[in-house]
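Note that this complex is displayed minus one protein chain, with the remaining chains in position.
== chain A ==
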């Protein structure tokens, strides 16, 4: 790793500082910083040519940062920082923390995340797009100013790679599905207008339209938004590159929206034309004919069934809540229509729906059509999903496939014991997980408190190897020499 260090502890600067002239110091330091930035900026490109070259890091301290953040040098600082893999700013004041964050936020136009645990981090947390506060030893100020609060620094990994990623996927799915189901439902009415002389007669009964988004298709999508996981949390951390899918916005771009819209159009055509063309002759062996409301009830039944089944097709993980909500929505539709068409109240302006569903369900036409229409409508989607997964798989799909035979290792720490080779980290976590859950080993320190867990562990007779940095830190505290 190649380090670019801009420090104010150089001899030249100390010498000028000893002279005591403030304007002189300021001018000199600014010159120094400018010179160094320029030098590093010229050096940096040569490391890019080889992809296997060393990574770059920039180390700058608070005093130099003050000059580097001035408008004339800011751009150079930003360019250099963006080329580096990491930038370490030490001994910075809270204001400078916020200034650095804003510099990246506005200059690089990237999404910034800042994390801190003390009151001095508050301005930085608020300056960034996403601020994370760590609650604990230094108090709750950071937490109160933040968007997310976590208890230990290491939970950041979970937050980003697991929950952040899942959140992105779920959000895309929910939004896309909402548009799709309303598009499929509304376009069916649109095709109907061509047959009504463009008079604006609605295809569906008023209650159907009002309750569609409230009862008949609402709950399943909420369940998907809560529970959908494309891969488990442990795999998400094992393949952090999958996080890039969210960064590149791969699941909610124009192509995806266009595809869903096309399928919605196709499905609405199926719903309308299949149902209306097949009901143009008499309904059953007693020769009577269907009217407008019978045809529309048939179409609506098909829409509700299809749209709910499509939801199941787009889930990555199906829990029993999915089954309950999807089945429940369809059953609620039938219960509703049984009740609605069985009663005639004074408050209905029209009795259009009276007895419609009972007559419909007494015909064999109903069942034959109810089998055909959802399958024909979902055929396109199914084909698309199959082709997409086979020929143009997303990364998470590959990961899913390669790990599909893994036992569900979430609730069984014992499964870890079957693996022969555990890394020291895993061994440590494993040992800790063996501790009975009720006793709190959770200390809320921002960083893993040294020796804390091993204290409890030894109480329970389990051996927990101490961490390397912890040992080194303790050793370093005995002397004043530089740590590490």
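To be clear about the criterion, a residue touches a chain if its C-beta (ideal position, glycine included) is under 8 Å from a C-beta of that chain, and two chains touch if they have at least 3 such contacts; residues count from 1.
The working rule: contacts and distances are computed from a predicted model.
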item	value
Protein name, per the UniProt record, of whichever chain is missing from view ("Pyridoxal phosphate (PLP)-dependent transferase superfamily protein", "Zinc finger C2H2-type", "ALA-interacting subunit" or "GPI transamidase component PIG-T")	"ALA-interacting subunit"
Candidates A:8, A:325 or A:363 - the one touching the absent chain	A:363
Full-complex contact with the absent chain, from A:128, A:219 or A:295	A:295
Which of A:135, A:268 or A:325 contacts the chain that the document leaves out	A:135
Options A:16, A:150, A:169 or A:330, residue touching the unrepresented chain	A:150
Touching residues (missing chain, whole complex) on chain A	51-52, 135-137, 148-152, 154-155, 157-159, 163, 166, 195-197, 199-202, 227, 229, 233-234, 237, 241, 274, 276-292, 294-296, 315-321, 344, 346, 348-351, 354-355, 358-359, 363-365, 368-369, 371-372, 375-376, 379, 382-383, 385-386, 389-390, 393, 395, 397-404, 408-411, 413, 416, 426, 429-430, 432-433, 437-445
